[in-house]
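For this depiction, one protein chain was excluded, whereas all remaining protein chains were kept in their positions.
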Amino acid sequence: MRSFEHVNALNIQTTVALLSEPSTEAIAGGTDLLGELKARLRSPQRLVNLKTLSKLREIRYSPRVGLRLGALVTLAEIERHPVVQERFPILAQAASSAATPQLRHMGTIGGNLCQKPRCWYYRNKLFHCWLKGGDICFAEDGENKYHAILGADRCHAVHPSDLAPALIALDATVCVVGPEVEGEISLEELYTKPTERHRRMTILGPGELITEIRVPPPKKNARGVYLKAMERGSWSFALVSVAAQMSLEGERITDARIALGGVAAIPWRARESERLLVGQEFSEELAERAAEAAVAGAQPLRDNGYKVPLAKSLVKRALEISIRERSDM
Amino acid sequence: MATKAVRPKKRKIAVRGPGKTPIKLIVNGETHELLVEPRRTLLDALRKDLGLTGTKRACDEGTCGACTVLLDGKPIYACMALALECEGRSIETVEGLARNGKLHPIQAAFIEEDALQCGFCTPGQIMSVKALLDENPNPTLEDVKRAVSGNLCRCGAYPKIFKAALRAAELLRSGS
Partner (left out) sequence: MPKVIKTRTEFEGHVFEEYVVVEGEGLSAWDAQTPLRYIGRQIPRTDGPERVTGKAVYTFDVQLPGMLYGKILRSPHPHARIKSINTQRAERLPGVRAVLSFKNAPKLSFRQGQTFLFDEIVRYVGDEVACVIADEEEIAEDALELIEVEYERLPFVLDPEEALRPEAPNVQPSGNLLNGKPDIYERGDLDRGFSQADLIVERTFRTQCALHNCLETHGSVALWEGDALTVWDSTQHIFGVRAGLAQLLGLPLHKVRVIKRYMGGGFGSKNGLGKYTVIAALGAKATGRPVKIMLDRHEENLAAGNRPSTIQHLKVGARRDGTLTALELKAIVNAGAFCTWPPSVGGPARQLYLCPNVKTEQYTVFTNTGPLSAFRAPGYVEGTFALESLMDELAHELKIDPLELRLKNYAEIDQTTGRPYSTKGLREAYERGAKLFGWKALTSNPSPVAHLRERGGAVGERATKLRGVGMASQIWSGNGMPPAYAIVKINPDGTATVVTGTQDIGTGTKTVLAQIAAEELGFPIEKISVEIGDTQLGLYAPLSAGSMTVASVGPAVRLAAHEARQQLLDVAAQVLEVPRESLAICDGLLSSPALKEAVAIKDVLEKLENFMIIGRGAREPNPEDVAVNTFGAQFAEVTVDTETGEVKVERIVAVHDSGRVINPLTLSSQIEGGIIQGLGYALFEQRVVDRNTGVVVNDNLENYKLPTALDIPEIVFEMVDRPDHRANNLGAKGVGEPPIIPTAAAIANAVANALGIRIYELPLTREKILKALKRV
């Protein structure tokens, strides 16, 4: 790491002001940021430590408003919280599938949602790639087994978070505060495909902070599952993951939200699959069609073609498991 | 370098660094005063500034687990924490386990079951097991596997680490 100054945040207002200054970065758990700094990808002159904002460390729940997670709540706290486990199991599953016990004790939900891509060219100082302001994407005709199959444009990195797809399937919103903004947006809106002008994966600008993540109360008869395919038994980012949340009336699907991780630069909402499912009675054939729809338009690169059948299988399996509520994955 | 005031002015904001700044760390119950740059990780502070080299560094980027210590009782990677952000918090390292020359039951179980080969991952494994058993004195094999799933062992001592953790739980329950 290059050297930097360090400031403990006092309150949100001053923090936003501090973060609006040039070459300043927020550090929450630090598990992502320090990785970038150690690789000397960036060298902010000042870090602002959010962990001193004790208000942002709370988990609250009421049946009426749902779940409120302060941005500094750790993944371990989410994974272990009885209400999360009981009412939002896919969130607990996603949290517990991420990283390792140690990283989950350190990493915060805010940091997890805002973490940078793990693309191995991005993380290597030797490559000044497009996302870092350069001209080319080295993954495009390089080594791309972990890269995106859907919706990629100039950058083929995938969004690495496990929590994001789960929270999107749960229809979560985030509260954002910044020098010029303050408000609540859906988590889906937070994410954006990097563009020529805006080479980032979230819409957050300088000084803008997530303060809270809000999850509405679960719908009636809602059920769901988070499935994650990894290269080994744990401690891996998702090759593909699927968060599916469904509501049923009798045999009929009344609501479905499906989001995929590991396939695109943003957590990928499978809207067409959802549309196919809602109003229908569940069948294997329907699951098959919904799975097919989830990867429609996939444009795999040389090494990541396997993600297409993998995503399909996981979507199908997630639907079956959530409908039948049996999980032997 | 001492603290200085910067804008916004309403309340004083303490800026530390980029040079060395004094901090206090509470390690294994003892308070230590040291001078570190903000970029000093907890791991380097333990190893280089305090000479506590039991905690190992095998990757320095959260991918191996050799640097596992307990921060306020929870297992973390010391390489991914800034030393000055750990001020005032309780830090436990492998050096703090044995008391008065007597091995902690986890340590005894690791030896008994041969849950180590080169031993480089061992301090980290032991701290992860400690965190587990502090919280759950009666773990299942599956609990143990999950608890050490953030600690790589290249020598492949895993089967014996699992056994040792279960054995240690037994020893602790029986109060020996």
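By written order: A and B. Residues from 1 in each chain.
Here is the rule we use: contacts are C-beta pairs under 8 Å (C-beta built on N, C-alpha and C of every residue); 3 or more make two chains touch, one makes a residue touch a chain.
Remember, predicted model here, so these are calculated numbers, not experimental data.
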item	value
Visible contact partners (per top-of-document touch definition) of the missing chain	A, B
Among B:P22, B:G73, B:G119 or B:P137, the residue in touch with the chain that has been omitted	B:G119
Among A:Q85, A:T192, A:S236 or A:Q280, the residue in touch with the chain that has been omitted	A:S236
Contacts of subunit B with the absent chain, listed as residue ranges	37, 39, 44, 47-48, 51-61, 63-64, 66, 93-95, 97-98, 103, 107, 110-112, 114, 116-123, 126, 145-146, 148-149, 151-162
In subunit A, positions touching the absent partner	1-3, 40, 118, 120-121, 124, 126-127, 138, 141-143, 145-146, 229, 231-236, 239, 284, 303, 305-306, 308-310, 313-314, 316-317, 320-321, 324, 326, 328-329
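Everything below uses one rule, namely that only the chains that are shown with their structure count from here on.
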item	value
Distance between chain centroids, defined by C-alpha means - subunit A, subunit B (Å)	28
Contact set on subunit B toward subunit A in their complex	7-8, 10-11, 13-19, 21, 37-39, 41, 60-63, 65, 68, 71, 74-77, 80-82, 84-85, 128, 131, 146-147, 149-151
Complex interface listing, subunit A residues touching subunit B	1-8, 10-11, 14, 17-18, 27, 29-31, 34-35, 37-39, 45-47, 49, 51, 76, 99-103, 105-106, 233-235
